[in-house]
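The complex appears here minus one protein chain, its other protein chains still in place.
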Amino acid sequence: MLEVRELTQRFGGITALENVSFTARKGEITGVIGPNGAGKTTLFNIITGIYIQTSGSVHLNGEDISRVPAEKLAARGLVRTFQNIELFGNMSVLENVMLGLHTRSSSGIFSCMTKMPWHLKEEKSIRQQAFEWLEFSGITDLAGQKAANLPFGKGRLLEIARAMAVNPSIMLMDEPAAGLNNSETHMLAALIRKIRDRGVTVVMVEHDMELVMDICDRILVLNLGRMLAEGSPREIQENPAVVAAYLGEG
Amino acid sequence: MDLSDQIAQYIVSGLSTGAIYALIGIGFAIIYNSTEIINFAQGELVMLGGMFALFFINFLHLPLPVAVLLAVASTTAVGVLFERLTIRPLKSATPLSLIIITIGGSILIRGIAMLVWGKDTHAIPSFSGTDPILIGTATILPQHLWIFALTVLAIAMNKLFFNYTITGKAMRACAVNKRAAGLVGIDVRKMVLFSFAISASLGSLAGIIVAPLTMTSYDVGIMLGLKGFCAAIIGGLSAGVGTVLGGLLLGVLESLGAGLISSGYKDAIAFIILLLILFIRPQGLFGKAETERV
Partner (left out) sequence: MRNVNVEIIKFLVLTLLVLVLPVVVHEGYLLNVLVFVGIHSILALALNLLLGYAGQISLGHAGFFGLGAYISGVLTATYSFNPWLAMLIAAAVVTFIAFAVGFPILKLKGHYLAMATLGLGIIIYIVFNEAVDLTGGPSGLSGIPNLRIGAFTFDTDIRNYYLIWTFALVAIGLSLNLVHSRIGRALRAIHDSEVAARVIGVNARLLKVQIFALSAALSAVAGSLYAHTMTFVAPASFGFNFSVELVTMVIIGGLASIYGSLLGAALLTVLPELLRAFQDYDIIVYGLLLILMTMFLPGGLAKGFPQAASYWRTKFRRGPSSDA
């Protein structure tokens, strides 16, 4: 479970986030929506350790991770996908997912260079697990392809497979439906539900309202860096302030 | 000469070399600000200034002012040619490629210079004689005065150009935001060309005015270039006061270090300072701190 307490972020004179607090519960899909500039990506960047917040704290399964550097979060079970998908373009699809297992393996430089037996065993296991995650995302047939050559929709699935290989307890997804067509979005929805059913807490920033209302258990609405509303999809849809923010000034 | 006199002497000569470093450093900053490229070949342009001047004075026996102007013009032409042939075609090169290319360019220029002018060191006559002038307890040569005067002039013209002419302002706009500059109708590629031209002229001027004091040869470019870069880094890669201060500071520290500690390690001083600045405060001592946005 992910808990954000009174998070505030200022860049010089601009307040990107002010006093944002929410809890994303295990086994739930939490959506974060809001007009452009609401601070959604800033929120993600703080949680994933790319920015350091001006004040407030972030707690992962009870532990304060506010000062934990970005690369240590994967080992603690927190992983993120990007709006523009950040793939390792020059590597194969399979290798991308194998990298997801980086924190679940430990052979160091010396062991790798000298091909120690435990390293070889670990390699085999990594490869096998990577195939399993490719299957999870439904892209096993693309295993040998160069990641940069994938069409966008498949690249999105690859990024998810790689993220799942980390075996996270929390998955942050930054606009996963961006750039996907209707049928791809439906497949994405099914995949995200599958992820949730495995016990992963999903927090999703999205603009695709249909998707959000369809799969999210709880929704958080941000506007101009502040929390506007929080509740079930129905409550949010019926909230006049939310409607105004989107259609009025939004 | 007691210690304080010696120190005064070191400081004076340090300020003079520092002025040279400042000129070279501003050249680095100008190109960096408009292209985000560190032009490794800058040092070689400094060298070319001196070598061209040598050619025009000693070979063609042209009068000094004419030779100086021609040398600056010739080096500027080389700088522009370099930009045209190697930088312009590579619009979307990786930083690594750009570094490699400018390094390649610098050694190419150096190699050609070596072939044309040989490996010997050459002397250019001082601009107005070599009788030392006494200032307090320090002696300086007339050439030092020329260095100060021309540096101040060059920097003043530079400032005037960037602050009061349309082209100068356009170049500053490019430095701040290339895309926005392009959108308001500024020909970014031309501005890049200008930045190379201005850097080349400043650099070559530096090479010319220091040549009477330190001799010139085909490989002076490396050290001068690096020290100019160091000055620019201390100044936070600003094309103005910061780099000037950086250059002066570097020159003085180097001179004091060479005089008081050891002259053999003189060059090492500049690089140790470079490393320290890069490690501790890469945005420079006189630059603005940048917040990094992802």
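A and B are the chain letters, set down in written order, and residue numbers restart from 1 in every chain.
The rule is simple: contacts are C-beta pairs under 8 Å (C-beta built on N, C-alpha and C of every residue); 3 or more make two chains touch, one makes a residue touch a chain.
All values derive from a computational prediction rather than experimental measurement.
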Which residue among B:L3, B:L96, B:I166 or B:V184 touches the omitted chain? B:L96
Of the listed residues A:V32, A:L87, A:V202 or A:I236, which contacts the missing chain in the full complex? A:L87
Considering the complete complex, identify which of A:E6, A:E71, A:D141 or A:E210 is in touch with the unshown chain. A:E71
Positions on chain B where the hidden chain makes contact: 37-38, 40, 86, 89-90, 93, 95-97, 99-101, 103-112, 114-115, 222, 226, 229, 233, 262, 264-265, 267-268, 271-272, 274-275, 278-279, 282, 294
Where the unshown chain meets chain A, residue by residue: 48, 50, 70-75, 79-80, 82, 86-92, 94-95, 98-100, 102-103, 105, 107-109, 112-115, 119, 122-123, 126, 143-144, 162-163, 166
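Keep in mind that, in the parts below, only the chains that are shown with their structure count from here on.
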Averaged over CA atoms, how far is the centre of chain A from the centre of chain B? Could you give it in whole Å? 48
